[in-house]
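Only a single protein chain was left out; the remaining protein chains are all shown in position.
Coming up: subunit A.
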Amino acid sequence: MDSTTAPHRIPPEMPQYGEENHIFELMQNMLEQLLIHQPEDPIPFMIQHLHKDNDNVPRIVILGPPASGKTTIAMWLCKHLNSSLLTLENLVLNEFSFTATKARRLYLQRKTIPSALLVQLIQERLAEEDCIKRGWILDGIPETREQALRIQTLGITPRHVIVLSAPDTVLIERNLGKRIDPQTGEIYHTTFDWPPESEIQNRLMVPEDISELETAQKLLEYHRNIVRVIPSYPKILKVISADQPCVDVFYQALTYVQSNHRTNAPFTPRVLLLGPVGSGKSLQAALLAQKYRLVNVCCGQLLKEAVADRTTFGELVQPFFEKEMAVPDGLLMKVLSQRLDQQDCIQKGWVLHGVPRDLDQAHLLKSLGYNPNRVFFLNVPFDSIMERLTLRRIDPVTGERYHLMYKPPPTMEIQARLLQNPKDAEEQVKLKMDLFYRNLADLEQLYGSAITVNGDQDPYTVFEYIESGIINPLPKKIP
């Protein structure tokens, strides 16, 4: 409470709880809504907001030139995410709204409606139950900057904005092959997206305005407007090239829409690196510790230090070292707990490697409360590991470590006197790898949200993958 006399010691359960339940994001969303609507009575408003529980529903805007496939992508996304689709047509054809009836007349005359009316329709539609509960996808709206600003003033903000783009010539060509199914409203194409059932084929119609001239005019209009709309959504925008098969576009769009944006939530990394011997765990841990100032906790190292310092634990561990037996789990956990409970580990976060080796150790770790928030599996094929480990040598005179392939000794004299660590002999390495692979399946099941990294690349590439895994929010599991 009073931080002038004693430093605040925050128990580690608090940040863990905060991270798991996304408390920061919860509060941030609530505060955002409060500031947008500024109700006179904040408390009932907050209660209502919490009841809605819709922080994570899809709120998507899809923009793009004519013939880019917007409507197709929007419809597929809708089916996949089970959200509501909003287009100009279905807003105007809504039979239950008075505003829609007014708009319909104008629409039938001129094919467009004034922005103010459109935005009013959108506001009405988004206040309905299904949009609140299951999210919404806006197809082709906002078209102009005016519409974008009006939507923003009402406090309607999408979480993801996708802009499809393709060269004009491709689009003009593509538009000539457009066909519409009058019953379902789905759009097909003579070359790229032909429906398999012959009954659909028979009832397809040619839409009215797809001649080259008309498409070119529409494209001109689009380019004029889109340049002014894009700056309204700086951090949530993604441009996807529409000049590829629709399944590819859909796949890219879906992955983007299901990813979370980085938040400002306070985050103390507690990283666990798992992988067979020789996969580069110690190196990656050292790099992480150096760059992000985490505490590098290597299990084997800890035990050796305990023995060397002749602490109480060291005395207990020493007989196992002498007999070359594995240290029992209980003792191991005690040594680990001692290190991980220290203030610097709690405050700065840690990188753990070398443990757990099997399911029992993993369960013990969990029961002691040391839950990592990022787990990485470093995958390296057997041959690469053999190459990395069996060619390691050490120079007994200078103590310098060499590798016959990656860091060869400079002179023949040095090479003559190099020695190999008996632990790096082929049979030993094979034994250790077998041990790891036997336990791999169990560990993978336990750490369900772990990220697999290809460890068979140069260290800095692997490091970048691990970094992006730590910094970006964990991918949402698809239910």
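Simple rule for what comes next: contacts are C-beta pairs under 8 Å (C-beta built on N, C-alpha and C of every residue); 3 or more make two chains touch, one makes a residue touch a chain; residues count from 1.
Please note the rule applied: contacts and distances are computed from a predicted model.
S.K.: Could you check which of "Sodium/potassium-transporting ATPase subunit beta", "Cytochrome b-c1 complex subunit 6", "DNA helicase" or "EF-hand calcium binding domain 10" matches the UniProt name for the chain that's left out?
M.R.: In UniProt, the chain that is not shown appears as "EF-hand calcium binding domain 10".
S.K.: Please identify, in ascending order, the residues of subunit A that touch the omitted chain?
M.R.: Residues of subunit A in touch with the missing chain: 1-2, 4-6, 13-14, 17-18, 21, 23, 26-27, 30-31, 34-35, 38, 42-44, 46-47, 50-51, 53.
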